[in-house]
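Notes for the one structure printed next.
One protein chain is absent from this view; the other protein chains keep their places.
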Amino acid sequence: METNKIKVKLEAPMVQARYQYAIDVMLTRLRMIDADLTKKNERPLIRNLCSRIKTAESIVKKLERKEREVTFETAVNTLNDIAGVRVVCYFADDIYQIADAVRRQKDFTIVKEKNYIRKPKKSGYQSLHLIVEVPVTYLDKTTAVRVEIQIRSVAMDYWAELDSQMCYKKDAGQLEAVEKATKQYADVIAGVDKKMLELRKKIQKM
Amino acid sequence: METNKIKVKLEAPMVQARYQYAIDVMLTRLRMIDADLTKKNERPLIRNLCSRIKTAESIVKKLERKEREVTFETAVNTLNDIAGVRVVCYFADDIYQIADAVRRQKDFTIVKEKNYIRKPKKSGYQSLHLIVEVPVTYLDKTTAVRVEIQIRSVAMDYWAELDSQMCYKKDAGQLEAVEKATKQYADVIAGVDKKMLELRKKIQKM
Amino acid sequence: METNKIKVKLEAPMVQARYQYAIDVMLTRLRMIDADLTKKNERPLIRNLCSRIKTAESIVKKLERKEREVTFETAVNTLNDIAGVRVVCYFADDIYQIADAVRRQKDFTIVKEKNYIRKPKKSGYQSLHLIVEVPVTYLDKTTAVRVEIQIRSVAMDYWAELDSQMCYKKDAGQLEAVEKATKQYADVIAGVDKKMLELRKKIQKM
Partner (left out) sequence: METNKIKVKLEAPMVQARYQYAIDVMLTRLRMIDADLTKKNERPLIRNLCSRIKTAESIVKKLERKEREVTFETAVNTLNDIAGVRVVCYFADDIYQIADAVRRQKDFTIVKEKNYIRKPKKSGYQSLHLIVEVPVTYLDKTTAVRVEIQIRSVAMDYWAELDSQMCYKKDAGQLEAVEKATKQYADVIAGVDKKMLELRKKIQKM
């Protein structure tokens, strides 16, 4: 069956190794960016980094949900988040400093940007997403591998975790009421990010 | 010299191993507590766990600051936080569910409790501290080893990190102004914890 | 179906947490044993420690292979290796020092011992196996949880890895020839362990 074939191809060690390579390059570059920005700002900006490769199973689900062909080629060519990196930073404006440093890496190509901070998702979800092509060299070939970077503040990250905990409630048929409430969470979060920023700027001027 | 002697004794592999044992038992027990509470609450309570053994260097500094004798015996007998575990949970009321489960472990003895949530430190610091004696068995002997557990919400944890980033500003002579500002951070944080709690309770009633 | 029921029960967070607790206690105790023996022998004995909880899938397979009932109760009551710890040490005689220290822990109960060093398996496999009951306390109850400890030398560990790499060759119908060859590996390994031991004893006498 199609589903089985795509899984075998996606789980092939060389395919996994290539995505892992792209993630590792991104993580280690972000650590350099943090070392650099920490010096400039006299405080660390990145609180933590994590990463994942999307499982074959959820790749298949996503293709089906989007009504695309369930093949290895469609997955690799049309999905931008097979390799994903998440950056959590202390303040809301740190997000833009980090994104800017990513954009200025000469060997990276920014394929796409989505600013879910300026324009949150309906659920209330906030983050800055960059789709970046990272060069992966092996033997005499260099391939561009796409990595999705999600950059967000501590508060936005907290919200995203609470939201995913609420899923079972949504499934239980109270969709609308839950969405209204999580939207309110999101507003509280946005409020705290704004106030924290004002306070930090006040302190910096001292 | 005294300082050297205490360091050698504190860094002895068997001494380190005993504190590590107490920490490991505490961490693994907290994971059982979380599995249990997750089932009861239908959502996870603990967001993350971490631990550390205080370095010989900071043990010496603490003894000096407190004007106590700088000896191995004084350190082991009078300092409660040589072994430390931190628990970060999603909501402010989760703290008390977790503390309660720790108190109900028949092999643990609660030596002391400090509620810096009801009564924050002057700096604005909030957390619930438990000093717990954990039985450490080796060969035919069982010793009680003290572990300090700090339980706090995501928001309180975020505040504590920002506060430690501010230290250099305080050292730079602007103590009072910075303290006033971090106090304001603390109030924003306390406000967000309160609102998040109200919202969660509203959702739970749906 | 039975298979599904047993999987759900085995994967329940509290069941997993209980086995993990027993493993963690064993690992941290072995680290204390190593700290102790390192001091006595003036060299480390344990090279590395690792652990695993058997997956629900391989528990089901093992019950089927042994023609036992495929139920949660049969698994928990009759299988001794659901929680497993592996200890790799530098020299063949280190194995007995470590086993002896495990036996002398007053809160552990040795349920069974298998000496596959004195009497290797037909395949050539060598290790000392101890089945140990570890007390797991939660709230006001203490349960005895079984952990299988495999203790082996670096050479025996190397052999075991090569043997598992050979599996596909055995499946490919060359069972007898491969078994004969891996048996020869085992003899080489046993030889190296013996010589290394002699040399070490010579050095110790210097």
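Order as written gives the chain letters A, B and C; numbering starts at 1 within each chain.
We take it that a residue touches a chain if its C-beta (ideal position, glycine included) is under 8 Å from a C-beta of that chain, and two chains touch if they have at least 3 such contacts.
Because the structure is predicted, anything quoted here is derived from the model rather than measured.
K.L.:
For the chain that is not shown, enumerate the shown chains it touches in the whole assembly.
P.N.:
Output: missing chain touches A, C.
K.L.:
Out of A:Arg65, A:Arg104 or A:Lys205, which residue would touch the omitted chain in the full complex?
P.N.:
Counting the whole complex, the residue in contact with the absent chain is A:Arg104.
K.L.:
Of the residues in chain C, which ones touch the absent chain?
P.N.:
Within chain C, the residues that touch the unshown chain are 42-44, 47, 90, 154-155, 158, 161-162, 165-166, 168-169, 174, 177-178, 181, 184-185, 188-189, 191-192, 195-196, 199, 202-203, 206.
K.L.:
With the missing chain put back, which residues of chain A would touch it? List them for me.
P.N.:
Contact residues on chain A toward the absent chain are 13-14, 16-18, 20-21, 24-25, 27-29, 31-32, 35-36, 38-39, 101, 104-107, 137-140, 142.
Keep in mind that, in the parts below, only the chains that are shown with their structure count from here on.
K.L.:
Could you work out how far chain A has to rotate to sit on chain C, using CA atoms and steps of 5 degrees?
P.N.:
It is a rotation of 180 degrees, to the nearest 5.
K.L.:
Indicate whether more than half of the residue numbers at the chain A-chain B interface occur in both copies; give same if so and different if not.
P.N.:
same
K.L.:
Which whole number of Å gives the spacing of the CA centres of chain A and chain C?
P.N.:
Result: the chain centres lie 40 Å from each other.
K.L.:
How many angstrom between the C-alpha centroids of chain B and chain A?
P.N.:
31
K.L.:
Where in chain C do residues touch at least two different other chains?
P.N.:
none
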